[in-house]
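Every protein chain but one is kept in place in this view of the complex.
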Amino acid sequence: MSDDQPQALRAEALEALLIEQGLLSAEAVDEVIATYNERVGPMNGARVVARAWVDPAFKARLLADGTAAIAEFAFEGGQTEKLVVVENTDTLHNVVVCTLCSCYPWAVLGLPPKWYKDPAYRSRVVREPRRVLAEFGVHLAEQTRVRVWDSSAEVRYMVLPQRPADSEGLDEAALAARVSRDAMIGVAVL
Amino acid sequence: MSDDQPQALRAEALEALLIEQGLLSAEAVDEVIATYNERVGPMNGARVVARAWVDPAFKARLLADGTAAIAEFAFEGGQTEKLVVVENTDTLHNVVVCTLCSCYPWAVLGLPPKWYKDPAYRSRVVREPRRVLAEFGVHLAEQTRVRVWDSSAEVRYMVLPQRPADSEGLDEAALAARVSRDAMIGVAVL
Amino acid sequence: MDGIHDLGGKHGFGAVIRETDEPVFHARWEARVFAVMRAASAAGVIRNADQFRHAIERIDPLAYLGHGYYGRWLGGIETLLREAGVVDVADLEAAIAARGGDPRAPAAARPDRQPAHIDYQPAAPGSRREGQASARFAPGARFAPGARVRTRATGTAGHTRLPAYARARCGTVIAVHGAWVFPDSNAHGAGENPQHLYTVEFSGRELWGDEAEPGTCVTLDLFEQYLQEVTP
Partner (left out) sequence: MDGIHDLGGKHGFGAVIRETDEPVFHARWEARVFAVMRAASAAGVIRNADQFRHAIERIDPLAYLGHGYYGRWLGGIETLLREAGVVDVADLEAAIAARGGDPRAPAAARPDRQPAHIDYQPAAPGSRREGQASARFAPGARFAPGARVRTRATGTAGHTRLPAYARARCGTVIAVHGAWVFPDSNAHGAGENPQHLYTVEFSGRELWGDEAEPGTCVTLDLFEQYLQEVTP
């Protein structure tokens, strides 16, 4: 993958052929770039997490039915027909993967990072999650159980991280700014 | 693999370093080339097959203990510590593979052809042997059973093909000339 | 399909490499591929996500490992566009050459001569996913939370969402998700075959034996047809 020039030219050629046939507009690329840079991304999931931290009723709804609970945010982005939110606790750590392709809850987390889609993460995290998490800097206590969610169908998973101990008194927006993408995948703690 | 120049240079560099250290002689490459072009190859297996066709007592010994039976030929070549010879009949067709690497009975067949070592043959012949054999031009009757020998340990397998119907009266040397490498792997019939 | 894509539990891929300040798209061509995917969907060439995933599974295995995520998409989309006759490979190669590229550079696409899904019609417009499938699916779920189930032992040449690492394994149902379209048939235009979907939890030990990390488990979302009851 050191040289992606052949793929770049092939994509450009394919795009040109579809534009010629009237199947694609020349502006579509810029629209894609704008959508996933500006509107669809982990800032959406962060808002959901922050609200769950401050609003116990919302948190209960979110854990009971993630799809219904996030409907009020009206996110765009797709790939999130059914959302299940799983909560980290003192005794259980959750982490999400898709070993067969790269399923990911776009509406709340945007497009996945490269490592999430690469063979190393997909192959290893189901077999040796503690070792992989340690490489990410997450060192779990032996007695903390680890549950790896392999997204093999259309259900999409998001982790509800534990609220940082030093976040007392922050409002919802300030809390959202503390929530990282990696924490919502389960490869970071806050 | 369109361009194997990096591998070629790396091999040359490695060879040079070992020669410098006195671990390898500059003539070793030519000796390897001579050995496997001139002395170790399927002409050896062909002699074994031809003898089995003309000498029923040898054939019985060969099928009972291949290693002992070929000892009288004193082949060189290695990779054949224990040889098992399996006989094709009207109702059973045998074919040999090594799915995990490329094990092959060097002493009787020489070094394996490229296709034997490539992913396509190794992956497919255990799962769809009839289809693969058909691609090789071997169309088996439905009632002929197929047994695929996957060489997963140090036992090496060679197929004893059926003697061609039109070979009456040929002597052992003429018969040997009729035996192909592919027939001894089991991907051809004679 | 027992393909290169089925990576769960495989060894040899090294460390997880993270980028700092990773952009959403690393180059404009990645976004182009995304736009082409959308156009192919709108044109009806990509009929459903299952067919698209299977097209990606069918690309050249070397490209699968070497061309990255959008390179894999590119291979899958080109496969489907050529199978549908929307793009002709000669035109594509001419367009590559016109841009100064090598039209014979190894491509990821692997179109079938007779694609299995060419006659595919959705069973009903918009009926692809949960809501609609549930409505048309009368029978109740076969398994309830807490049920012990065993997965199918063998693979298939077609599309499936039961990874190899979880075959012939026993687990416990921890959630029931209603009826969903069955990818194994839907990917091939062989019907939506809606059926109940279960989240099944497998212990690390069940999946990986003695080498499993202690106190770990994996969940998978598995379709009813993959599962058998375990008799206690």
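By written order: A, B and C. Residues from 1 in each chain.
In this text, a residue touches a chain if its C-beta (ideal position, glycine included) is under 8 Å from a C-beta of that chain, and two chains touch if they have at least 3 such contacts.
Since this is a predicted model, take the numbers as computed values, not measurements.
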(request) Among C:Ala43, C:Ala164 or C:Ala190, single out the residue that touches the unshown chain. (result) C:Ala164
(request) Please pick, from C:Gly9, C:Gly71, C:Gly101 or C:Pro183, the residue that touches the omitted chain in the full complex. (result) C:Gly9
(request) Since one chain isn't shown, list which residues of subunit B touch it in the complete complex. (result) 1, 4-18, 21, 23-24, 28-29, 31-33, 36-37, 41, 81-82, 84, 97, 99-102, 110-111, 113-115, 117-124, 126-132, 135-136, 142-155
(request) Mind listing the subunit C residues that contact the chain we can't see here? (result) 1-4, 9-14, 57-58, 60-62, 65-66, 110, 152-157, 164, 167-169, 207-211
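One rule holds in what follows: only the chains that are shown with their structure count from here on.
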(request) Average the CA atoms of each chain to get its centre, and name the chain whose centre is farthest from that of subunit A. (result) B
(message) On a C-alpha centroid basis, what's the spacing between subunit B and subunit C, in Å?
(response) 39
(request) At least two other chains touched by the same residue of subunit C: list those residues. (result) 106
(request) For subunit A, jot down the residues that touch at least 2 other chains. (result) none
